[in-house]
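The complex appears here minus one protein chain, its other protein chains still in place.
Showing chain A:
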Amino acid sequence: MRIVLAGTVFVASMISALPTRAEDARVITIATEGASPPWDGTDEKGELYGYDIDVGLDLCRRINLRCKFVAQDWDGIIPALLVGKYDVIMSGMAITEKRKKSIAFSKPYAAGYNQLVVRKDLELDSGDIKQRLNLSAIDASGKAVIERLRSTLGGRTMGVLRSSNSEAVLKELFGDVVTLRSYDSLDNLKLDLAAGRVDGGLADFFTWRDFLETPEGSGAAFFGPQLNGGLWGPGVGAGLRKDDAELLARFNKAIDAAIKDGTIKALSLKWFKTDIAPGAPR
């Protein structure tokens, strides 16, 4: 009798544990590059960590979805989303017009910026590295800054992440004066920068800042102004398939809530030591 009762209770608890709506049973897979800390990195055990992962898990909690992060190389990250290998991209990906032709973006969950680095042994004049230059609104002084960068970098070899916006920007601004090397991961670019195979590179500011603090990165330094706008767009958002409108709406709502209650700010301070929440004063 007791066993039957226990069995009934067990079955009943199982039934009540079943999701009430089919949607809630859906496991969302989120892809991240896992090679651009502090946005997203991979630790010694192969586990993913970083701002993208923490924000992603928080958003999933808010919309009652079970989420799983997977690592995916950057140059295939959009094609693999389109064929349904996963449902969302959260990988420090800037919202751009070009990407919007292929995928849908959530509202921005970070507003990052980018900067050049060069090897210290070249002894180039780095200029004002705290200056901020918005490529969407370049005035006369901005033009002068870019001209100066062009003449200093002329003839150098610069590395970028393949299919990144930094690659597009470097091509646009310096394509005719520098030799461009495109890497399949930022880790490989960093290795070549440390080895002196490239003279410098262009990428996300925070990725560089973490790297420059390591022994391998000690041979390089920031160069020129902090860059944003232009081909980098309004900020970093989650990428989804265009037909996934319902999931997109839920993500947008969750991002709004996370910005409002300060979660985004807290995570931004945790990983970047700076508030880069969208709309945050700088």
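We adopt the following convention: a residue touches a chain if its C-beta (ideal position, glycine included) is under 8 Å from a C-beta of that chain, and two chains touch if they have at least 3 such contacts; residues count from 1.
Criterion: contacts and distances are computed from a predicted model.
Enquirer: The chain that is not shown, which UniProt protein name from "D-xylose transport system ATP-binding protein", "Carbon-monoxide dehydrogenase medium subunit", "Acriflavin resistance protein" or "ABC transporter permease subunit" does it carry?
Expert: In UniProt, the chain that is not shown appears as "ABC transporter permease subunit".
Enquirer: Touching the left-out chain: which of A:Ile63, A:Leu122, A:Val177 or A:Leu191?
Expert: Among A:Ile63, A:Leu122, A:Val177 or A:Leu191, only A:Leu191 touches the chain that is not shown.
Enquirer: If I consider the whole complex, including the chain that's not displayed, which of A:Arg61, A:Arg162, A:Arg209 or A:Lys253 touches that chain?
Expert: A:Arg162
Enquirer: In the full complex, which bits of chain A touch the chain not displayed? Write them out.
Expert: 75-76, 78-79, 82, 102, 159, 162-163, 181-184, 188, 191-192, 194-197
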